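Excluded from the complex is one protein chain; the other protein chains are retained at their positions.
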Amino acid sequence: MFQSDKTMNISRHYLAFNKALNRFLLLTLILFTCQLTMASEGGGQHQKGKYTELEMMKGERLFKGLIPFQEGFKDCASCHYTKTNKEIDWNPSAYDLAVLSREDTAYLSGAISGSRFQGVKGHEEVSLTNKETELVEAYFSKLADHGLKKHKPVPEKTLIFFGTGFLMLLALIELIFLKKIKIKAIPVLVLLVALGFHLKVVSEEAISLGRSENYAPNQPIKFSHKVHVKQNKIDCKYCHTGVDNSQNAGIPSNNLCLNCHNVVREGSNSGTFEINKIHRAAEQEEPIEWKKVHDLPDHVFFSHATHVQNGNLDCAECHGQVEEMHIVEQVEDLSMGWCIECHRETEVDFDNKYYSKNFEELHQKMEEGQIDAVTVDEVGGINCMKCHY
Amino acid sequence: MSHKYWTSIEEKNNGVENLDKFQDEIPHNTSVQQLIQDDLSNKTTSRRNFLKWCGFTFASTAITTSCESPVKKAIPYLNKPEEVTPGKASFYATSFFDGEEYASVLVKTREGRPIKIEPNDLSTVTKGGSSARIQASVLSLYDRDNRYHHPLKEGKKISWEKMDEEVKQTLKNASSDGKEIALVTPNIISPSTRKLLSEFNEKYPTVNWIQYDPVSVSAMLDANKTSFGKRIIPSYHFDNARVIAGINADFLGTWLLPVDYTDQYIRNRKLEEGETNMSRHIQIESMMTLTGTNADQRMRIKPSEEGAVLVALYNELAMKAGQTSMQQNVQSPVDITQLADELYSNRKQALVVCGTNDYHHQLIVNAINQMLGSYGKTIDINTPINIRQAEDKSMPELMKRMGKGEVSATVFYDVDPLYDYPDADKLKEALKNTDVSVTLTTQANDTSKETLYVGAVNHYLESWGDAEPVKGKYSLAQPAIRRLYDTRQLEEVLLSWMEEDITFYDYLKNHWENTYFPEQNEYSSFRDFWSHTLQDGVFEPKYENRPRPSYSEKGLASSIQKAAKEQPSEELELILYEKVGIGNGKHANNPWLQELPDPVTKATWDNYVCLPPAYAKKHGIETEDVVEVNGVKIPALVQPGMADNVMAIAVGYGKHNTGKAASDVGVNAYPFINYNGGYKQYTRKGLTLSKTEEKYTLALTQSHHRMEGREIVRETNLETFVKDPESIKQKKHDTTLYKEREFEGHHWALVVDLNACTGCGACAIACQSENNVPVVGKEEVVKKRIMHWIRIDRYYKEDENSPEVVHQPVMCQHCDNAPCENVCPVAATTHSNEGLNQMSYNRCIGTKYCINNCPYKVRRFNWYKYAGNDKYGFNSAGEQGQMELNPDVTVRSRGVVEKCSFCVQRIQEKKEQAKLENRQLEDGEVTPACAQACPANALIFGDLNDPNSRVSQLLKSNRNYHLLEELHTKPSVSYMTKVRNMGAKIEA
Amino acid sequence: MKNKHVIGVFDKEENLVNAINALNDHKISIEEIYTPYPVHEAIHGLGQKSRFTWVAFFLGLVGAIVVLAFLYYTSVIDWPLNFGGKPSSAFPSFIIITIVTTILIITIGSLFTFSVRAGIYPGKEAILPDERSTDDKFVMMFRQEDDSEQLRKILQENGVEEINEKEL
Partner (left out) sequence: MYKEAIRGPLILGDKSFRQISADIIQPIDKRPPLWWKAAFGLSLAMLAMGAWAIYRTIFFGIGTWGVNNTVGWGWAIINFVWWIGIGHAGTAFSIFLLVLRQKWRTSINRAAEAMTVFAVMAAALFPALHMGRIWNFFFIFPYPNTRGPLWVNFNSPLFWDFVAITAYLLISVSFWYYGMVPDFATIRDRAKSKIKKAVYGVLAFGWTGSTKEWLRYENLSYVLGGIAAVLVVSVHSIVATDFAVSVIPGWHTTIFPPYFVVGAIFSGFAMVMTLMVIIRKIYKFQEYITDNHMDAIARILIFISLIMASSYLTEILIAWYSGNEYELFTFFHNRITGEYKFMFWAMITCNAIIPQLFWSKKIRRNLWAMFTISVIINIGMWYERFNIVVTSLANDYLPSSWTNYSPTLEEIGIFVGTIGLFIAGILLFFKYIPMMAINELKSVRDSGSKFRKKIEQMKIKEEDLI
């Protein structure tokens, strides 16, 4: 998708390196670097500000309903989610609220006193005491710095990996030294199953190293392609203007959004809340930091122009049914093998005048009717220099 | 012959060098974000607003969690400027002028960031050529440790408004008191600025504007005034000359307009198809200059012998011309009879140039050229060039007045006299007598540290302007990026001090509308004229011939008398010279230039005293011995081709606290300059030299200087070339066991014309800029780990005291039977269907086997993490440095091999463009950065599958040969045999 | 299942060999002989035979074919790359890899076969009729049903040291 800007992201090399190294170490079961990275992760300083850790914690519990509110209503988190999610949730997330609350200190108290959210569905029964407001604000202050918690898949693969590793060790010890179990088949079976599992995990990890299929991050604005493309019938190229003439398809700039949203101030799903973010960004002159979904590594050069213009590729061939997605998800693994496979099968437009100068042999074959089409790899489409330089 | 000298310098290994901490290897994840969130982000949106130029970029959030995918943020333009398409380059024409060297250039920008300087083909001054310094100038925009970000007063931040107010008051007071306001600038070639300066003078009548050149040609200006009544430098036309005599003039390297002169000089030396004529160049010089290395014949004289040579030459020619000779008793130390013969028989096609800043010598040269009928033919006195206009006398006079307290305010703009004025210490003292001193400068320097105010000035890529380097040839300058910092350009400062309520942009436009718009009749509206000129960058109206000023022999007799009196002595003489890379030292903090090997000595990162081999042997001095020259400690470098008892030191080094690249590199040689007769003398007698016991490691990129009888640079003379052209053809060994591979689409090839290559090094810097080649620093160069993808080998032939020199650019030869490809175990380097030797960095595991197996030794290894590392990444470290990187070329990580790619990104770009436009690819459309930058067009790139392409034609030439052909590597790069014109009369 | 065995312990190789010959003459079957080093007469005496070399040969043949096929597939069929202008089917290069890889396959295969056929693998318990047989004694083992006076007599005649009975 969007061609990354190489220069700005030297650091990504290291990320890739780090990742590769980390995985490598994981695969070789060397634990200590993991500890290193964990240490560096934990090293981040909490911005305490005016709230104490305790207040933040209490606020968090209130918000999540672990401690009941005095006025009786249950919790906030059932509507305002606190973890990133796979399915779209049109309600404002806790993080959104936290950011707003950081900008406007009276935001939350306004909400509770009812003035701000009069008429907003679901807030009828909400009322907080001053102390509670303060605690929730404390939680918000923490949340605004840290963002939403990552939605983690359970069970933890790594844990199972080590668990089965341990089992394997036990089985081996049993087989060689202890010999307590009379039926030899049991430890042997355990050993084989665990070994098989390990091989599977290792090969899967190795294959998916650096791939991010099914990556679907939550974006700062709940921009739904389904709403815009399917319901409103907006063409992809209306926003992704670079597709035809640049390597990058381009993420639309804010003023492009405003072309419509100057008028359309309220959405069908999220009301004004999400659309307001665009206006806020325009006012504050801060661009929106979208999360990049389709990301190719720095050493891969890909041009949308060639693929869309010359190759006549439909967006969906690489990006999937975006018009069906609320949250955009990477549907292909974007691996080199995937590219190569397509290049081996896809036919080029051999009538393009560019090909008229050289490629005599192919032209001849074509004339003689030996072949009726030329694939990309026949004109050098699987050479390294096509994508790596 | 000193065996030691010729084999190798002693490679000193400093043992374990100080390594960066491991931390340096950990990426600064938030760099881009921080940059965006810096104070830069709060600017209003404008055409090339910074944040929006960063535009479409991705910032990696700090993630170090072990197995999570890194989150990349895509930041779109807030308001997308219409002319910027993310992912596509835009070009802006502008003018480069640093006070010394001029070029009309195109600035390549990506997402609003200038990333490369490319020559402007439309200019007739630079003719699509460039030099190392011009190519490197883009990096100084992002100079991260030596640019002023805002104005200063006494070293503290001050606002422009405050500074304006205070300075204006001073100026007003001085004007009313009738005290002098000294304005010291470099040579200004901008007509608009000159106009503005005169208006400034009107506003403040006591302003005394002084142009100052650290390395000047003042005497030449004065000599021309005597001879022609005009204080000018004429235009030279080396392309019209059949015989060129250069006398201590490095016109291909540093003298006046080297880019232009290289193009002219090469024009009739190229020997393209069917041509049998080439000019003959005889260089008489004291040290080994770039020009000298290219001469057909070279004679060595001491600086003190130059007078005698000129007088003798004059007399010889006068005799032939039947004029009276003077001071006949003067004997030339070198035999100039043949030279005189050749010059005289080529009257009106001969040219004599002299680079010495000596009034009398220049006057004799004028007389010689007059006798040869050069004026109007090879010298155009009607179209003077406007560079190096400074008068040497003005600075000492100013200093005198300062000392007397007559100067109230001094404004230094873009000059650093406290570093490069010979009597810098005295000037510093005198400066204390002025009330207010201001420095307006882009980069911190010695002068800016001593003045009360410092005004932070724009980089030229951030400024509007125009230029008139040669009379009647104008070019415009426009910003390619919005100001990075709170800076202003000189003209804006002046306008604000003049209390004029007009931007310089409007001022410039008005000036052009009033002055130049009427000079043309192509465009009827100024709007059209302006936008087209801005797009082209140049405006060169046609002038009808003007009457030539008449020559007068005034002062010649006494000059000849004076020159004849000069007594050649046996004592050691010193020459101060500019290096091709560093020049006068203004760009010293540009790491690219510091690491550019000197074309002659092949030394980087230092200056040194060049000594002739005979002298060195006699006194037991070897390269890297530290010697004392008048008490100044400096390493010695034994340089073949120096005149006997002559030593040479480059100026422009020895700066302190002026950025990481420049600081404490070399020795400042400016204090050696003497004044004589009001002229700065770049030669000196009466110095002592003594050897010390110390040693100093020099970073030389080449330590063996002979070809060992191998056919590396093939050479012939013009006579053989014309009479027996078949004889110079290389014998081919074309037997093979395997069927040769064929290339279906394109088959890219590069031809290097050794007759054209002067060895200037512009290609190396262009390549570095285009391909994100890192700077590695002195220590690594010493270890022979320079990263340049194209290197220029220089070999000496024959006698070490007076050798012949050849230059040979060597880059990856893209062999069709590449030895490197066979040995890579992981298929990281393979051959493409277009004949390219491909290098996939991300596949490379760094076994270095390919490096070993490359017979041309053109592969480079990333020994450390060079890019973005504070220790090595002079250019690519830090946020600013990353802005310069070319987004179309991968930044290589530690442990991978890299090499010349034939600028594959450019090939791909042009191919894509052709496909999109549904057309064939034209010959010459694809040009690698090196070929594009070359001022001599010595590198020709094209498709061998196209029988009509220039490379295909050149490949058929008898001169064409492959390097190390006998290895049957079948390189795609081929060379054209060098031909020397030995002066023999050739009957066609 | 434990069975009783008759065990004859010899001190000298000569005696053992003589005893084997004598027993073979009398067609008394020896169950197994344990020696501190390989005694070929004992091996022949028991009529042991091995097709080990054939296994190795087969492994080598299959290995070589598989490796060559793999090399040909990867570098000629699947993705032919141009390395230094050489043809994709670089047979000389393939031979080197094939030889070494085949040797590796044979080795690993042989070791595996050996482990399986000889019953030598990690964790296997050694069941020895007499522990000294790995040091300096030569031990013969007979099934109990083969036990007879004649047997003992022959053993005695050939200089047996001890005759024991043991349940193994």
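Just so it is clear, A, B and C label the chains in written order, and each chain counts residues from 1 on its own.
In this text, contacts are C-beta pairs under 8 Å (C-beta built on N, C-alpha and C of every residue); 3 or more make two chains touch, one makes a residue touch a chain.
Quantities reported herein were computed from a predicted structural model and do not represent experimental measurements.
Counting contacts over the entire complex, the absent chain touches A, B, C. Considering the full assembly, B:His704 is the residue among B:Lys162, B:Lys618 or B:His704 that touches the omitted chain.
When the omitted chain is restored, the residue from B:Asp793, B:Asp816 or B:Glu834 that touches it is B:Asp793.
Check B:Arg147, B:Arg860, B:Lys911 or B:His962 against the missing chain and you find that the one touching it is B:Arg860. Residue in contact with the omitted chain (choice from A:Arg61, A:Arg211 or A:His326): A:Arg211.
Interface note for the absent chain: among C:His26, C:Arg117 or C:Lys153, the touching residue is C:Arg117. Where chain A meets the omitted chain, the residues involved are 17, 20-21, 24, 176-177, 206-207, 211, 333, 335-338, 340-341, 382.
For chain C, the residues touching the chain absent from view are 13, 32-39, 42-43, 46, 48-50, 52-53, 56, 60, 70-71, 74-75, 78-79, 81, 83-84, 86, 90, 93-94, 96-97, 99-101, 103-104, 106-108, 110-111, 114-115, 117-128, 131-136.
Within the complete assembly, residues 7-8, 11, 13, 15-16, 19-20, 22, 25, 702-710, 712, 780, 783-786, 791, 793-795, 808, 810, 819, 821-827, 830, 843-849, 851-853, 855-857, 859-865, 893-897, 963-964, 967, 969 of chain B touch the chain that is not shown.
Methods note: only the chains that are shown with their structure count from here on.
The chain pair with the larger count of C-beta pairs in contact, out of A-C and A-B, is A-B. With each centre defined as the average position of its C-alpha atoms, the distance from chain A to chain C rounds to 59 Å. Distance between chain centres (mean CA atoms), chain A to chain B: 48 Å. Of all residues in chain C, those touching chain B in their complex are 81-87. Contacts from chain A toward chain C in the complex involve residues 175-177, 179, 382. Against chain A, the residues of chain C that register as touching in their complex are 79, 122-123, 125.
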